[in-house]
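Here the complex is missing one protein chain, while the rest keep their positions.
Here is chain A:
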Amino acid sequence: MKLLTHNMLTSHVKGVTKGYPLLIKATEVKVNEVEFNPQFVSRMIPKLEWSALVQAAEELGHRQDLPGELVADYETNEEFLKKVHRILLEVEVLEGCLQCPESGREFPISRGIPNMLLNEDEA
């Protein structure tokens, strides 16, 4: 699971109102090399919840020097875009789980694939 995806996911456990962002408890994390595409990164930045991204990067121990706030004029700031690219697309959670911050419910991640299915009584 990549952090771009994680940034867009929320807990859908019945009755939960503060289900975002999901906490990440990773047991295996991998950093891949993914071709840098500055246009794509620029397009995704407005869709992100920046603080949730920083929090997720911290949880995985991969924050490095990612700033706590979005910089202005990021479209032309290649150095910044490369940092964002790395955290969005290159850092991958292979094993672990996502946890609903309100209910504590855990969604397992296996082979990089989150299982978001709820049980019959939670739906």
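Note that in this section contacts are C-beta pairs under 8 Å (C-beta built on N, C-alpha and C of every residue); 3 or more make two chains touch, one makes a residue touch a chain; residues count from 1.
What we mean here is this: contacts and distances are computed from a predicted model.
Peer 1: One chain of this complex is not shown here; going by its UniProt record, which of these names is it: "SERTA domain-containing protein", "Aminotransferase class I/classII large domain-containing protein", "Origin recognition complex subunit 1" or "tRNA (guanine(10)-N(2))-methyltransferase TRMT11"?
Peer 2: Going by its UniProt entry, the chain not pictured is "tRNA (guanine(10)-N(2))-methyltransferase TRMT11".
Peer 1: Hey, which chain A residues sit against the chain that's not shown?
Peer 2: Contact residues on chain A toward the absent chain are 1-2, 4-5, 8-10, 12, 20, 34-35, 37, 39-40, 43-44, 47, 49, 89, 106, 108, 110-121, 123.
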